[in-house]
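The other protein chains are all here in position, but one chain of the complex has been omitted.
Order of writing sets the chain letters: A, B and C. Residues in each chain are counted from 1.
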Amino acid sequence: MKKPFGRLVALAGVVAAIVVATAAGATAHSNKASSIKSGGTLNVGWEQSFGFTDNMDPTGEYLGDAFGILDNLLVRTLVGYTHNADGPGNAIVADIATTVPKPTNGGLTYTFKIKQGVKFSPPVNRQVTSADFVTALEREANPKDGAQYAFYYKPIKGWDAYAAGKAKSISGIKTPDASTIVFTLTTPTGDFLKRLAMPAAGPMPVEVTKCFEGQPGKYTADLISTAGYMIKGIDEVDISSCANIKPAAGYDGQTILDVVRNPNYVKSTDPTRKNYVDEVKFMVNASNVDIYNKIESGQLDMATSSIPPAVLKKYATSSSKKQYFHQNSGDRTWYITMNLTQAPFDDIHVRRAMNYIVDKDALRQGWGGPTVGDIANHLVPDALFGGQLKSYNPYKTPGNHGSAALAMKAMKGSKYSTGNSGMCDAAACKNVLLVSDTRGVDPGMVATLQQDAKKIGITFKVRQINGAYPTIQTPSKNVPISERPGWGKDYADALTFFLPLFDGRTIIANGNTNYSLVGVTPAQCKTLKIGGNCTGVPSVDTQLDKCSVQIDPARTTCYENLDKYLMTNVVPWVPWMWSKVTRITSSNVTHYQFDQFATTPAYAMISVK
Amino acid sequence: MLLYLARRLLWTILVVLVVMFVTFLVFFKLPNGDPALRFAGKSPTTASLAEIHKRLHLDKPFYVEYGYFVKNFAVGDDQGWPGLGYSYGNYVSVRSEILERAPRTLFLVAGAATLWLIFGVAIGVLSAVKRRTWIDRVAMGFALFGISAPVFWLGLMSLFVVWKKLGLTGGSGYVPLSDGIGAWFSHMILPWTVLALLYIAIYARLTRNNLLETLGEDYIRTARAKGLSERTVIFKHGLRASLSPIATIFGLDIALLVGGAIITESVFNIQGLGWLAFNGAITQDLPSVLGVVICTATAVAVMNLVVDVVYAFLDPRVRYA
Amino acid sequence: MAGVGGSSLLEVRDLSVRFRTRDGVVQAVSNLSFTLERGETLGVVGESGSGKSVTSLAIMGLLNRNFADITGEILFEGRDLLKLSPAELRKVRGKDVSMIFQDPFACLHPMYRVGSQIAEAVRAHSDVSKSVAQARAVELLDAVGIPNAAVRARDYPHQFSGGMRQRAMIAMALVHNPAVLIADEPTTALDVTVQAQIVELIDKVKRDFNVGVMLITHDLGVVAETASHVLVMYGGRAMEYGPSYEIFHAAQHPYAWGLLESMPRVDRKLDVLIPIEGSPPSLLNPPPGCPFNPRCKYRFDACDKQSPKLVQLPGGHLDSCFLSTERKQAEWRDKVSEEISQ
Partner (left out) sequence: MTAAPTTVGGVAPQTVTRSGFELFWLRFKEDRAALLGAGTIGVLIVIAIFGGPIASAVTGHPNTEQYQQIMQDSFGLPKGPTSAFWFGSDGEARDLFVRTMYGARTSLIVGVVASGIAVLIGLVVGMIAGFYRGIVDTILSRTGDVMLAMPQLLISIGIVAACSSNKNGCVIAGPIAIQPGLALVIAVIVIFSWPYIARLVRGFTLSIREKEFVEASRSLGASDTRIIFREILPNLSGPIIVYTTLLIPQSILFEAALSYLGLGVPPDTASWGGLLNDAQRYYDTAWWLMFFPGLFLVITTLAFNLLGDGLRDALDVRAER
């Protein structure tokens, strides 16, 4: 093991100590070092096109599956991850930077030194300098370039001014020399390093990216790599002028992404990536049945697709196949969202009763049973809290099957419940609009919900939409309840749940992610045309602000308390499952490793026969 | 004749434009969602949405965007002619998506069309010649089943039985020819058969009816009176005259399948043009939908012209008119 | 004029044709008998649906035996055509017995050239090359009076006029010098001016080729001009059968009278043209009795009990009617012949 790696593991140990207990439930695969060898091709089946959210352009791309590819194979960042499972996989280590810096100036200044020998892949072929990080972040700040998570960098001084076109550069990013970069923030940000570890912050050569200004999603086909691999054929792209740049042969955005070894990659500069295989091919195939047949026959080695229940069962139960079955924490919560402005869910009694009545086990059963995940008892996956809230279960019911008695007890006192009946018997409880999706599992979930809610007097009018999110994300549609939502972390910090999901100030007319409208004000209701009961909707905005500036361990505690507060005093959801990431590999795969940051296979750490 | 062709062509273009317009009307800004959300990430902001709206012209009234679309189609865009724009789904050029998907659909349709033309006409002829015998009854019973059984059911059942249980063919999914003609064929044979079945049924019924009608014509009696063999009478005299209407619907059927084999493509996971359009339709990816719709409408138009020519070839009355 | 071995050229004996249809049995022809010799013309007259065409199709072997019950005998030069296998019958059809049809517009295949359709007929019975057959087609087209035949042979039927098409049909029927030519209403669909030419052509063909012509028509005028014998049919039965002169000058059957009365003649004013009242009978499950009985002015009790037999009359012709010979002669003399000759 190389020296820098050992040092970094020691450093990561601090974080790991907190997180390591979370591994319970997730079956970390034991690595047999002897079976690892270099070379070969890893063939990965891909259920959708590579469109994702922005055609895999690091500036815009915002999906875990894409993060896994970029982070493992193509894009190095100042600080990054170890491409491991569980707690260690969420710990920040130095990558292009020489060390992980400690913030100075009261948590407002971060200074990085860049390693020598980190070069861009062909056809750029030069040392990465501090200016290349500025290029990337300016691209992220420029609204024309399709950034999707620019808000994470807002704390950088001068960011907004640059984004609005009022400044020629971002004043909070300084490059005193080619190997030094200094960030100045306007407010302490406890997870700033994790934000810099996201692919958008990886260096970009301005000589290439300038050709893609205002053309988000097009840079991918000519993405200049800094990591162990590069897109096949990128070395043959002529970058002498923008007009000459043609897409590299290895990526067409629709059927294949083919990466091969990057000749400019210097292994000694990279403490984390092993880069065992010579080539990785990601091939699109819309049929997961087909994909898993190919994995069984060895034509494919693994896949990102959802696993058909029959396949899941086969691999989970067969002793000979179990070695190809890998499960890890998905850091993702699945929940039923309730709209705080819509009757009858504008009454907390009803929302609490819903938490008691829903048969979470039945919902999970429809998804494939205990194998697919753990029952969720609160909002943020336990793993992100280091297991501190493991025993916290405010709406406990026997066997997680829901309880009519407890639900009716919770219902008492509701304005929709007459007397002490415990039933939601007002007119508002009947034919409540439930917006459902057409995913295969959703009809079963809806059936369960209808069956459960009826026990406390609530009936639904079901609207099934192919792709329910856009409707749920439009507050003016006044969707009272939906079974569709799930939310995964962007990086290992509870902020990536609380900020987008519960901040009342971020509610917008389209694409709103605070489906429950926590913290919505009557004024917002008016401008956003929300037709519901908008007075006295509980808000957690101040708690959010308080937590986000903290650093660990106080930060985690702060978010734990916020989770509890939301579960008991706001009750926006019925959380029901924390899903696991299950991957099935072919017999060609001799070593499998999970990347907890991206919650995908750690492609750089996998070896094949 | 030239004037007629020119009028036909003009009318065809008009039809394509109207079809495009209706598609546009139905799919533009589906109340269900803002396509810009695809590009705005998990936590979009009003500003980023506005920016994307501008980029996709979504801030303009729909007729303005329709204008853009027609203009790009007519004069081409940065991808060349015809300009079909970029997918809202992944910002890939629709033209390249279509070129990528087209071979799958063309193989599917070509194979199925060959099957149904051969078997449909053969069964129809057999049925007509053996009219009111058990052969006729069996053939027409089969045809009735063919038009009654939905493709998705036959597809699923055949996959289960032929592939899963008997292991006779490849499973679902498309295997390109480059992976070997055997693998390609083994994956195509079920979709071909299932897609063809409906059309075999339709063509068998049509051929039977046409042939029976033709065999009742006076010139068939003349042919028999000449002392020609029954084979010559049926195949040379009878079938020749029955084929014209079949040629008409054959052309049109093929054309409509260019973007219309949605169910077959989704049951067998072929992911051709139909699938592309379907996927576009449910994800509000207007440019992809329009791209395929244009392909289909154009195919219909072209096929109509081809049918006219074939008609003239088959029927001298048209040729000399 | 006896044929080979003393038998007639064509002798039909007791022919009955029944069709089994979805709605019941149709008795199209009942107990029909007649003979035809070379060089003579048999005129078969009767209204639509009287069984004329069915009879001719039965002779040609063009009725589908799966749906048609045919009994009796059709003797061609002594051979019973009804007993031949389909292959043997095919060798007779178009070679020894040929036929031209009523509607020349529908009888030629619209998608093949006229010449090649005739050439096809040539090659159906003789093993000659295409060019020889084509030459024969041109030769015959020329013989039936198509001008510029070599060029016109390359035309499609729709480029021919009606008369030319009928000429082409006649040419097609003559390619193998047949012994019997059946002409099923050959002039009905044609212009009046052309009709005469076609009738003349058929007559010429009869003489030149020495064929027996069976001329089916409802135009008594044509029959009067060319026929040596006349067969009057009604409801699938022979009403009267005999030498032409006999029928026209001493018709015995009320139906024949009706026909003669309704016949337009150049020398007669149109306003005295007398149509036969009523319409022809349904052949579907026909009632017992004389088929003409419902329309007959002279019917009496016996007529609806059973069908009258065909009886040999003096003067060599046959007739089927229950009326007494005296009554018939009286009616003919006093009324009918007078009306006709007015």
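What to note about this one:
Convention: contacts are C-beta pairs under 8 Å (C-beta built on N, C-alpha and C of every residue); 3 or more make two chains touch, one makes a residue touch a chain.
Predicted, not measured: the structure shown is a model, and the values here were computed from it.
With respect to the full assembly, the chain omitted from this view is in touch with A, B, C. From the set B:Ala102, B:Leu252 or B:Ala312, the residue in touch with the chain omitted from the display is B:Leu252, counting the whole complex.
Between the chain not shown and the residues B:Arg38, B:Arg208, B:Arg224 or B:His237, the one that touches is B:Arg224.
The chain omitted from view is touched by exactly one of C:Thr71, C:Ser161, C:Asn210 or C:Ser282, namely C:Ser282.
Of the candidate positions A:Thr184, A:Ser225, A:Gln327 or A:Thr371, contact with the hidden chain is made by A:Thr371. Check A:Gly158, A:Pro188, A:Pro247 or A:Pro309 against the missing chain and you find that the one touching it is A:Pro309. The omitted chain makes contact with chain B at the following residues, 11, 15-16, 18-19, 22-23, 26-27, 30-33, 144-145, 147-150, 152-153, 156-157, 159-160, 164, 215-216, 218, 220-221, 224, 252, 256, 259-260, 262-263, 266-267, 277-278, 281-282, 284, 289, 292-293, 296-297, 300-301. Listed here are the chain A residues that touch the chain not shown: 289, 308-310, 312-313, 316, 362, 365-371, 433, 436, 438, 440, 442-444, 446-448, 450-451, 462-466, 470-471, 477-478.
Taking the whole complex into account, chain C touches the unshown chain at residues 19, 21-23, 26, 28, 48-49, 53-54, 57, 62-64, 67-68, 102-103, 185, 188, 279-284.
Criterion: only the chains that are shown with their structure count from here on.
Shown here, the protein chains touch in a chain-like sequence that does not close on itself.
Taking the mean of each chain's C-alpha atoms, the chain whose centre lies closest to the overall C-alpha mean is B. Averaging Cα coordinates per chain places chain A and chain C 93 Å apart.
Separating the CA-averaged centres of chain A and chain B is a span of 40 Å. Centre to centre, using the average C-alpha position, chain B and chain C are separated by 53 Å.
Residue ranges on chain B touching chain C, taken from their complex, read 132, 217-219, 221-230, 237, 240-241, 314-317, 320. For chain C in complex with chain B, the touching residues are 57, 60, 62, 66, 86, 90-95, 98-99, 101, 103, 106-111, 120-121, 124-125, 156, 158-159, 169, 172-173.
On the chain B side of its complex with chain A, the touching residues are 32-34, 36-49, 51-52, 55, 87, 89-92, 96-97, 100, 171-173, 269, 271, 275, 282-284.
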